[in-house]
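Missing here: one protein chain of the complex. Every other protein chain is in place.
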Amino acid sequence: MAGNSIGQLFKVTTFGESHGPAIGGIVDGCPPGMQLTAEDLQLDLDRRKPGTSRYTTARREEDQVKILSGVFEDTTTGASIGLLIENTDQRSQDYSNIKDLFRPGHADYTYWHKFGIRDYRGGGRSSARETAIRVAAGSIAKKYLKQHCGVEIRGYLAQLGPVKAEKLQWDEVANNPFFCPDPDKIAALDEYMRQLKKDGDSVGARVNVVATGMPVGLGEPVFDRLDADIAHAMMSINAVKAVEIGDGFEVVEQRGSTDRDELTPEGFSANHAGGTLGGISSGQDIRVSIALKPTSSISIPGKSINVNGEVVDIVTKGRHDPCVGIRAVPIAEAMLAIVLMDHLLRHRAQNAGVSVSTPDIARANR
Amino acid sequence: MAGNSIGQLFKVTTFGESHGPAIGGIVDGCPPGMQLTAEDLQLDLDRRKPGTSRYTTARREEDQVKILSGVFEDTTTGASIGLLIENTDQRSQDYSNIKDLFRPGHADYTYWHKFGIRDYRGGGRSSARETAIRVAAGSIAKKYLKQHCGVEIRGYLAQLGPVKAEKLQWDEVANNPFFCPDPDKIAALDEYMRQLKKDGDSVGARVNVVATGMPVGLGEPVFDRLDADIAHAMMSINAVKAVEIGDGFEVVEQRGSTDRDELTPEGFSANHAGGTLGGISSGQDIRVSIALKPTSSISIPGKSINVNGEVVDIVTKGRHDPCVGIRAVPIAEAMLAIVLMDHLLRHRAQNAGVSVSTPDIARANR
Amino acid sequence: MAGNSIGQLFKVTTFGESHGPAIGGIVDGCPPGMQLTAEDLQLDLDRRKPGTSRYTTARREEDQVKILSGVFEDTTTGASIGLLIENTDQRSQDYSNIKDLFRPGHADYTYWHKFGIRDYRGGGRSSARETAIRVAAGSIAKKYLKQHCGVEIRGYLAQLGPVKAEKLQWDEVANNPFFCPDPDKIAALDEYMRQLKKDGDSVGARVNVVATGMPVGLGEPVFDRLDADIAHAMMSINAVKAVEIGDGFEVVEQRGSTDRDELTPEGFSANHAGGTLGGISSGQDIRVSIALKPTSSISIPGKSINVNGEVVDIVTKGRHDPCVGIRAVPIAEAMLAIVLMDHLLRHRAQNAGVSVSTPDIARANR
Partner (left out) sequence: MAGNSIGQLFKVTTFGESHGPAIGGIVDGCPPGMQLTAEDLQLDLDRRKPGTSRYTTARREEDQVKILSGVFEDTTTGASIGLLIENTDQRSQDYSNIKDLFRPGHADYTYWHKFGIRDYRGGGRSSARETAIRVAAGSIAKKYLKQHCGVEIRGYLAQLGPVKAEKLQWDEVANNPFFCPDPDKIAALDEYMRQLKKDGDSVGARVNVVATGMPVGLGEPVFDRLDADIAHAMMSINAVKAVEIGDGFEVVEQRGSTDRDELTPEGFSANHAGGTLGGISSGQDIRVSIALKPTSSISIPGKSINVNGEVVDIVTKGRHDPCVGIRAVPIAEAMLAIVLMDHLLRHRAQNAGVSVSTPDIARANR
């Protein structure tokens, strides 16, 4: 069933396969009157782009996005925005050998059973290539949120296999190919990745995303809570297996006397909650953490079966990221931006008389 | 904005406040021809019902559900099913003292800022009382899934504060007031809860839910993945702060050579993935784990502010569960059932020619 | 599939059968802060109520609506509003004789084939009794539109069989049991209806609805045009077979030089369009006209078949309106109100910076 859309008022719909002629999408519901050019989107796309370092796939895609509609004289008109990125470096012959195989850990088996047919080239629709359009759409949301609400969304790599970032220096994130905020861990990451490539293996990662400058009031009781929609958006990213808001799983062992964030005239005393109360933004920072599994596309041989149920050997020879979590940072930012944008519009719809503001108290502790 | 619905084809919409005359809901999209009576729903409602043990709130609600429509001669007709539960033991006077206060850790502050008005009695719409209707609706989904697909959904308390279940004995779950599957931990739970009440404090919990007998093929690329919709549904439960599918956050440190579940002619060799590949069910068990924060309604005094920004002391005197995670077990089961039911119908819509079946291979390893 | 909801931001979901214990609904998305009591809804419900004159069904229903949630201290809170009307005068034995028959012109045949089961008592879910909840929900929208935007929605009976209203005197509409705005036609209507009852037959009707005080800007390109959503809402009313906006079918023979409503500094020169241009409200009056077919529930015997395909005689003995179009007036008003309310909220979502106003020019010619 139609499942290629996310958002209700700021709605993003995507299409495209890894090795088709192009990928694209439609952003429906962007408010009119915002300055917007393709360059705005390109900045984030370049951060996600493959082929930029030896730690990511060698596939080289320019990921040059075109805005086909919805923008007139560099200003959004309120009409739906058509986005298009042509695929330029697909090598479909790489994949003919897996035509009848089910690669373990991939969507081959489930797509084949669900649809009775699959575009096996590079994973087809299940490829993370699709996320390029999410990043482009997310850039539009990011720009609006920043300009019109002062909300800023930033992500970083919190952990890669055993290597954990211990410092959070935002300025550092763009200085290394890992999106790592801890300058003391770059060497360790470099070494770990070098060994990983040598092993022909892959590894998981944890990515954190934070929204600052949040207004109070985004999120809707009771099912469309802000945190519930964030969980949905994050878990819809390829390879994500877990989502936390605020303290996440740490709350299991917490007591109420610790966990509750007390309010003072100067602001909240802490932010265990991660920025939502009852599913509605409290004005504190939104703190999200996600886990990405190691890709199954590794050169270590494995066992599987083919469509006839026969045993086969699997060795992935394509060009793959040894840690897909790294390039997930701009994707996670984009998804958070899309959710916040959607809820900003939803809030405005019903609460025209109640301004979306950030009370001073909420500003105090983020 | 309208946020009180979940599901697209099996759609549940709820209404009702903690201390209003009644709570209720509409289940829209239930297939016709299923045997159904109010007793079917009552079984799960009784599991969630308050006042059944000294470990839960002393509020006594019969939670007697009425089916007002959509069922004719004990058979579903395909029409929308109206559900109603009258509130019988609300004591609104308990709450007049918090009328102008923002209880820390509660939705008081965010509702007040979002809507400019709040029904302060018992949390109003933000109360977990609303989840009774989720449980009733989930029972309908559970029954259909079991009868028509052989899917069974069961949950249990995996951890309460520091006490972890180490054995998984399904038969034990119904034998104790904690939904704990480990008979060796009942005494420890009992002791911990006794102390907790004495302390006037609360504690968090981890709840696991498992769906067995799964067909292959539920879930839609790319945003409406089965796991993404599960994450949304789980995070929409009051107090939930984290969701994992399969190995969850453990994947951060895993390598691809370990994490990928190899396929053999006899079935999957493992279930790290937790039952989905590419967001689509693989026929393996769906494994979900959630974290619930400790309730902020505790008798240990705390600080907060009132609507005028003045410092106030907070002591919760109402009747509350010291661990809301316990009663969350049937709620989490209900949410998983609603999501699976929705995706079963979604799958049927598009893939009428492709039967939803469980290949032998998938049955082998769950 | 789930089809019992209308609206996206102001969303109305209903349940209930003609002869079940109750009918009800949920209004989700009503802005907070509006004064609201059950009496507000009762005014319109009483206009639709059966048993008020000899020209409508003899079934006597008090149609006493209860507001179960979403309103606190007579003010909307932004939470979903639960509505309930108990059925009090159903006489199900009236219908046992049609259990296995397909009444011509009714939904018996299609429900039976679609669902494989039908609640045959009084048409079950297909009964116009369901529209009582639409009227209640529409009253909420009407009140908000009037208080917050100055929009007023009024309907009248434009034609009943051969009798056409020629004068439009709004004050007259409430003075007669036909909702007829032409005082000179009341006698003719009375005579026509008397004869119709004697004949045991029924007749069709045309109902017009007008919204005045419209702001400019409601409606969304390209599918969710205001007029498209109005057409949907009107055609969803039982027995409606046609919908016109503005000049409707007259445009077939019009020339562009006549049809285009020229703009002048003082306002539009005419309102052929009926208040929308490009699917968006122009500030002129919204003019809608609908056709309702004669009910098939008549005492003149007819032929049909039963579930076994055998020929049967049909004589309707229940209590029915000889012209269902009469009581459709408040229903049509309600549906227009729901659509306008939904689009008002939708407009606010995206165009927070663009006020919904009525330029002077638009006020000039309505």
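Details
Labels A, B and C are assigned to the chains in the order they are written; within every chain, residues are numbered from 1.
One rule holds in what follows: contacts are C-beta pairs under 8 Å (C-beta built on N, C-alpha and C of every residue); 3 or more make two chains touch, one makes a residue touch a chain.
Please read all numbers here as calculations on a predicted model, not as lab measurements.
Listed residues B:3, B:16 or B:29: the one in touch with the omitted chain is B:29.
Considering A:22, A:174 or A:315, the position touching the chain not shown turns out to be A:22 (whole complex).
Looking at C:45, C:71, C:286 or C:349, the residue that reaches the missing chain in the full complex is C:349. As for the chain not pictured, it touches chain C at residues 1-6, 8-9, 14, 102, 104-111, 113-116, 125-126, 130, 159, 161-162, 201-206, 216-217, 219-225, 227-236, 238, 241-265, 269, 272-274, 276-283, 291-298, 300, 302-305, 309-311, 346-347, 349-351, 353-354, 359, 361. Taking the whole complex into account, chain B touches the unshown chain at residues 8-9, 29-33, 78-79, 221, 345-346, 348-354.
Chain A meets the missing chain through residues 1-5, 7-11, 13-17, 20-26, 28-29, 32-33, 66, 68-70, 72, 75, 77-82, 84, 114-119, 124-125, 345, 349.
Everything that follows uses one rule, which is that only the chains that are shown with their structure count from here on.
Chain B has the C-alpha centroid lying closest to the overall centroid of all protein C-alpha atoms shown. Shared residue numbers account for over half of those found at the interface formed by chain A and chain B, and the copies are therefore classed as meeting with the same residues.
Note on chain placement: the centre of chain B and the centre of chain C lie 38 Å apart, centres being C-alpha means.
Measuring from the averaged C-alpha position of chain A to that of chain C gives a distance of 45 Å.
Between the CA-based centres of chain A and chain B the separation comes to 26 Å, rounded to the whole angstrom.
Residue positions of chain A touching 2 or more other chains, listed in rising order: 8-9, 221, 346, 349-351, 353-354.
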